[in-house]
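Sharing a structure with you now.
Every protein chain except one is present and positioned as in the full complex.
Chain IDs A, B, C and D follow the sequence of writing; residue 1 opens each chain.
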């Protein structure tokens, strides 16, 4: 059995661990998973990190790597599409239409930083559609976490009344109330992956990529809360 | 008796157990070998030994009892530590001002400039302690303590590392202070010279206990105490100074038990001078003849080794003072070639240390009347 | 002359400028007022003053010159600091072993137990410095320095805070060491007693400069130096000790310039005793009559205040020693009632301090032959 | 040459404000604690000493998370404050200050404790015999003699407050103009691959801290030279 070194954006870590288990069961090969923020992983890869595969939380960083010629040509692909959800740990706070954003009695709303996190950027778009972005921003009620993991923590601790996180996270929570904005109200969150040029075993990496296309793998991803167009 | 104390301290290999009543004026000297507990006792009085168990009363004011202990900084005392201790971050001036500024103006009984001048610190005021010599540090520490205008002065070997000139400058000042401020002083020293010069009361400590204590005269001549067997063995005589007693040749005439005695004018303690002259130390007195009244009491020190005995009054010899005394007893001295003769001079006792050979040659016996010759300069 | 030194230091308000040649055995005492530079000079010799500019040669070995400075730890010296300085993290035993262990066994010239016993430290070995009294700390520091078996000993007021009993125990030990190890010692003290007892050579410092220096005798009687005007003014006489001179009454007979002098046996310096007795201090000599040979030279100290002058030899008086001397000159003393008489005793000079009145009464004049009476016990 | 955005400027300003306030508060509050630790003979001392070092052990983000639980509206402290009408502390500047203080606690307590241990003993006894009350001695003797410890405490706490961001991000919420500090801004630049912006802001932070530190150490040295310690 061989070993594959995979760098994963933190929000996909849990799912990747599940995939890794299955992959090992079916092929015997092992995945060595390093997680981090997409930005940090990108910086590490540009500086020679010994990864075979990179699963980013966006499409921007993989594209950048492609431009820099750091990936195997044609290896960039979308492995999952993120679904944004407004979530609160309080049971009746969020209504089915998300009107709470406009009229609700809440103090803080947490989102991932729109400048560097795709979910944050999407959240901003939703807020703009709802027409509350400006107000929240002016009233300094908008919390910008470094990523949706942090947003989740802030909401879960009750410090922020609600926040925009990934459906993949909200799924794990039984409690609370949620609203899933219409996918058309924000540009799709394409989580892309690439095989790195410096990979020590490109063939195995390719093998894993094609294994991911199998329905069983895709189902795992979908069940985790990602939008997988082909499966629907 | 207004300093009443009773202290006990248990340490691994040392135990202090002291009950004392000390007079509320004059100098009490604590005497004893290294490690006998002198410093520890001073620290107890100052309130610095927290483990000390005991009572302390000063002038009807209770400083310590079972359940109560007056904090150190509220006790109106001055403490000169054995190892001169100054604030390293302050220069000499600020060190001296430290205590001075913390005493209310109305309560100040010494003058800043006076102390600075007397201790010869004028040129050092801007220095930091690390830039001072050992003796200079000691003088500054002395100044700091004096400048708090204390009502009780505790001094732990304050002159141990001073040269004799500095000592000669400072001793009269201390004598003056003690008289002028009616300030009780507790003084630790190993120097018999300082003892005989300053002490009124002597406490002899041994292994943390008071072996003996009492007025200076009595202690010095007590045959059971070690004072009489040191090379410095001395007696202190009570004399009267005549006001008209100043002679042409700078001698002063005293009376001791009805007999005449001459001492050098310079040795007359300052407090027998008019008040405004008290600060002039080291100036010859010739110009300012002392105005002590006929019977003003004065004490003179006679070292045992300075006394010469004769069976008939000698002639043609440079010994000014010749007293008629009676031999009380003759004892062996530590030094086997010497004997210690106790002499009765009226009510007072005087010691003479002379060689055994002289005892034999002169055939000295108890109760014999002899002449005690003392060199004029031996008195002070 | 084997310690040659030449140092200059500039400080804000003090300048040291000293050139000296010191003998390579015996004790050189540095004397001078507080702040005169004694400690600074010792530190220069030890190599501790980095700003010092100068030269230093010890026994043909160059310790310092323009471009070179032997590091302190390579200089075979022992230094007793003015403020007893011990390692706070080591107990007394380990403090004393510190230097001892760093000296090669073959180079050790003192015994550990000997030093411990002599300094009375036996019961203190397990204590930490913070648990010691001032005098105890000083004794430990002395022990630490001695235990390095130094070839040059620098001592800065090593006995300033010791009681007289401790001093009396330690002084003979130092005298013995100095003789036995032929060890040159540079010693700072303010005590005239220690000077006359220990010094062979005297250096008088004033404001960082050598005002005068020379053999003890010469320095003590030099009319231009302040020694003669202190209360402790003394002379040291060279005498010979007769081997057969031990009398029944514990006196020893000496010869000074052909005349007889008696001193107490106990005062005979230890080095005149058989070697195996040298460590027994404070024991009476009665049982161990000294075996000094007929002409063995010995020095005796005579304090000016202990000398009595007479124009005819007095009778019936307890003064053992009577020397025929010639009046050299008569000078005023600091004390206006006193005069200082310099007396010629053969080739040697002796001082006597007597009252002006006695001078007049006896009609003393230069060149007059008189009798100098000295109390036997005044010699040591 | 440098082009700082208004957000950068405001972040720098908040950073300085946070570092100064939390350092000052910390020194004020820790001095008594350090004094007690230096002089107490109580057995509890060892436990307190160990507790003081603990904030360092956990990763800042995690510490921040726990703090958020505590200070947020549902937390014990935050809830209590809320009831008092003060408002909870999460995502506020005050919360930031508290977090920052907690995180720099060991850097302040330990040097002060060491300094106070050295500055005790004999000089305090002398001060007492010169009529200085304990408080008076503390101000006029202990403080000046502990200068070095205070400088170390101040420098470490100040520098650490500048650089800390994990906890601050969590508890402060990165609200521009209120709780967005320079370290978060730099972090964001790095994440957003705007290395130019990151370099620029980093340089400003580093250079100005460097200048400040040099001034502090130079002054300290001067004070030492005149005293010839």
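The definition used in the following text is that contacts are C-beta pairs under 8 Å (C-beta built on N, C-alpha and C of every residue); 3 or more make two chains touch, one makes a residue touch a chain.
Just so it is clear, the model here is predicted, and its values are computed rather than measured.
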{"item": "Which displayed chains the hidden chain touches across the whole complex", "value": "A, C, D"}
{"item": "Candidate in contact with the missing chain, chosen from D:21, D:159, D:192 or D:223", "value": "D:159"}
{"item": "Residue of D:92, D:114 or D:129 in touch with the missing chain, whole complex considered", "value": "D:114"}
{"item": "Among D:94, D:133 or D:202, residue touching the chain not depicted", "value": "D:202"}
{"item": "On subunit A, residues whose C-beta touches the chain left out of the figure", "value": "5, 7, 10-11, 13-14, 32-36, 40, 43-44, 47-51, 147, 149-150, 152-153, 156, 169, 172-173"}
{"item": "Where the unshown chain meets subunit C, residue by residue", "value": "46-48, 71-73, 77-79, 81, 83, 85-89, 98-99, 102-103, 128, 130-131, 144-145, 148"}
{"item": "In subunit D, positions touching the absent partner", "value": "45-47, 49-51, 53-54, 56-63, 65-66, 106-107, 110-111, 114-115, 117-118, 148-149, 152, 155-156, 159-160, 162-166, 183-184, 186-187, 190, 198, 202, 205-206, 209-210, 213-214, 217-218, 221, 229"}
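In this section, only the chains that are shown with their structure count from here on.
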{"item": "Interchain centroid distance [CA atoms averaged], subunit C/subunit D, Å", "value": "61"}
{"item": "Computed distance of Cα centres, subunit C from subunit B, in Å", "value": "26"}
{"item": "Interchain centroid distance [CA atoms averaged], subunit A/subunit B, Å", "value": "91"}
{"item": "Residues of subunit D whose C-beta touches two or more other chains", "value": "none"}
{"item": "Where subunit A touches two or more other chains at once, by residue number", "value": "none"}
